[in-house]
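First, the structure itself, so that you have it in front of you.
One chain of protein is taken out of this complex; the other chains stay put.
Chains here go by letter, A and B, matching the order in which they are written, and residues are numbered from 1 within each.
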Amino acid sequence: MEIFGIPAQALLSQLLLGLVNGSFYAMLSLGVAVIFGLLNVINFLHGALYMMGAFLAWMGLNYLGADYWIMLIAAPLLVGTLGVVVERSMLRWLYKLDHLYGFLLTFGVSLVLEGLFRSFYGVSGQPYSVPETLSGAFNLGFMMLPKYRAWVVIASLVVCLSTWFVIEKTRLGAYLRAGTENPKLVEAFGINVPLMVTLTYGFGVALAAFAGVLAAPVVQVSPLMGSNLIIVVFAVVVIGGMGSIMGSILTGIGLGVTEGLTRVFYPELSATVVFIIMAIVLMLGPAGMFGKEK
Amino acid sequence: MKFKLNVTSLAIAATAGLFIATSASAQVSGDVIKIGFITDMSGPYADLDGPGGVEAIKMAIADAGGAIGNKKIELLVADHQNKADIAASKAREWFDQQGVDMLLGGTNSAASLAMAKLAAEKKRVFIAIGAGTARLTNEDCTPYTVHYAYDTVALARVTGGALAKQGGKDWYFLTADYAFGASLEKDTADVVKANGGRVLGSARHPLSASDFSSFLLQAQSSKAQILGLANAGGDTINAIKAANEFGINQKMKVAGLLMGINDIHALGLNVTQGMYLTDAWYWDGNVETRAWSKRFFEKMKKMPSMLHAADYSAVAQYIAAVKTTGTDDSDKVMAHLRKTPINDMFAKNGVVRPDGRMVHDMYLMEVKKPSESKYPWDYYKVVQRVPGEQAYMTKAESKCSLWK
Partner (left out) sequence: MKLHIGLTGRGGYTVALVLAVAAPLAVYPVFLMKVLCFALFACAFNLLIGFTGLLSFGHAAFFGGAGYIAGHVLKAWGWPVELGIVAGTLASSVLGLLMGSLAIRRQGIYFTMITLALAQMLFFVCLQAPFTGGEDGQQGVPRRRLFGVLDLSSDINLYYVVLAIFVAAFGLIVRIIHSPFGQVLKAVKENEARAVSLGYDTDKYKLLAFVLSAALAGLAGATKTVVLGFETLTDVHWSMSGMVVLMTLVGGLGTLSGPIAGAIVIIALENKLGDLGAWLANATTVEWFRTLGESVTIVSGFIFIVCVLVFRRGIVGEMGGLLAWARPKAGAQETASAPAGTVRA
């Protein structure tokens, strides 16, 4: 069966793969959007911390014998703590300045982190195997879908939707959103805004590390894995609307699927399509598709 | 008299002083024979010809006594990180400032092409070991290049030819998107077509790609019988793993067009058994190779690949040439290399042709089944020995202007 001259099998398989990639984009851009929403900082560090999450999973397995499931919890916690340290010691001095300085600072820290991992591990990837319980594949007829990739989609959807729910529908989320709009007023109500900000940053980067652990069996655990992704993640965040949670989730998944489609019809364009969309969206309005102008 | 200094000049002078101080240490020395080795030391090709290559070269220098006459032999090593610009810059700096006499090219064909051009410009000897592209002795041949260990034409003719004769008519390529992958794909495609086969398409992936799944699915939907992997090192390993993960290896035969013994070791015999590959040298080939490999293994804890053996052999031959001609003048050394047959641990009756190609026998290997492997690193059985004249490009086909 052919659709637009491409066999349905090829189309569906690329779409499914695109969905998997989209899940990663969604999770990473969610973290960036959350951090931007509250701190007004474009967190360049996100890519490096995603990489660190994957490396912690690998290190945990190879040095401590800690398996995938343990690291899935432990890595985000560790990276979240590191995020808190970075925020407390460096980022908070820059809030009163133009938020481009925050961007530049996180860029600098990401260089240091990547450089450190590169000097110890080189640039080629370390292999990380799929955990036993998730190995094997579903035979879908038109392709074999490894069980692990299905798990990735489910896990990231669960995490993304829960985050969205907490931020949009709960009281804690309400405090966060209020803190974004008017921190002084919120502080006057007795809420510890600086603490909230710090914890939000920690949570955002913990999300990145979670994505990293999820990614470890899929891509090769390499110090460059973050920098390859981060620019695309920025584009996703901008398209979705810089502070909008649901915007990033939907755009992330949408973009993964779009890339998959592009790969079928016009493979050379698949890397650029996200930037083209971003440029168009920004031309039409700075707030992206779901966001509000800041 | 008023003397106005200025922040500008202070700043510039201060920072300029910084690097003048550190540059002053580099001098050109004429009483040392300097050999430079630029390769991928930490990336996807590091296991093929990285730190192992450095070790092999050091062995060659040590075996020659560490000196030629009263001139010490010194080795300089650099990591080009698979970037041609870093390789070219480093090579230029070495030629201009360090007086490097002979440049050895490790892996990465784009880097080697750049280094070959530079070496020709500076009239220094350049021996390409790790790089595969046949362009080095074809369109891009120079009077100062020797392409020593193998090339993409040989790989294509030996592996491609064997598979095509076996009945593999329809091919799909997964190609590393740079000089090496392009060469390997083209050369293999030529062989496939010459044997009556068809190339149904190819997917280009970036060097050191992280995820092969979408490329492999493209390959699968082409319905070709054979998946030709026109890549090497880490890329080949990951592509094969992903092919297994997605069940592609059950529908198509996966052919690694360049594989080294370290790749087989990383993947394991379970995954690779029955695969064909072309190799220039095997550690377990004969008494000589086993002895040398044992020495290598003691230092590196891994068995050497053909590239490591070629590094050793090339440096040993260069040192011998300098000793015999009594000079490190590039033209004289090149002339000597061209008229002296090479008979050592690496190759028997090897000849450096006018186009720079070092022609020697190549071997079609098959990977053993786990049950057939009796001791560690016992991975290959030799299926066929292909004489050099058949494996490599012939004079009639060559586009090299130096060989007419």
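One rule holds for everything that comes next: a residue touches a chain if its C-beta (ideal position, glycine included) is under 8 Å from a C-beta of that chain, and two chains touch if they have at least 3 such contacts.
Owing to the predicted nature of the structure, the values given are computational and were not obtained by experimental measurement.
Engineer: Which is it among B:D96, B:E139, B:D331 or B:E372 that touches the chain not included here?
Structural biologist: In the full complex, the listed residue that touches the missing chain is B:D96.
Engineer: Of the residues listed, B:I73, B:A110 or B:M393, which one is in contact with the missing chain?
Structural biologist: B:A110
Engineer: Where the complex has a chain not shown, which of A:V85, A:I154, A:L172 or A:A279 is the residue touching it?
Structural biologist: A:A279
Engineer: If the missing chain were put back, which residues of chain B would it touch?
Structural biologist: Against the left-out chain, chain B lists 1-13, 15-16, 18-20, 22-26, 79, 83-85, 88-89, 92-93, 96-97, 109-110, 113-114, 117-118, 177-179, 206-207.
Engineer: Take the complete complex as the reference. Which residues in chain A touch the chain that isn't displayed?
Structural biologist: These residues of chain A touch the chain that is not shown: 42, 90, 93-94, 97-101, 103-105, 107-116, 118-119, 227, 231, 234-235, 238, 242, 268, 271-272, 275-276, 278-279, 282-283, 286.
Note that in this section only the chains that are shown with their structure count from here on.
Engineer: Taking each chain's centre as the mean of its CA atoms, how far is chain A from chain B in angstrom?
Structural biologist: 38
Engineer: Over in the complex, which chain A residues touch chain B? Could you list them?
Structural biologist: 7, 9-10, 13-14, 17, 118, 122-125, 127, 130, 137, 139, 143-144, 146, 218-220, 222, 224-225, 228, 260, 263, 267
Engineer: Help me check something: in the complex, which residues belonging to chain B touch chain A?
Structural biologist: Answer in residue numbers: 41-44, 46, 81, 203, 208, 210-211, 213-214, 217-218, 220-221, 233-234, 238, 241, 245-247.
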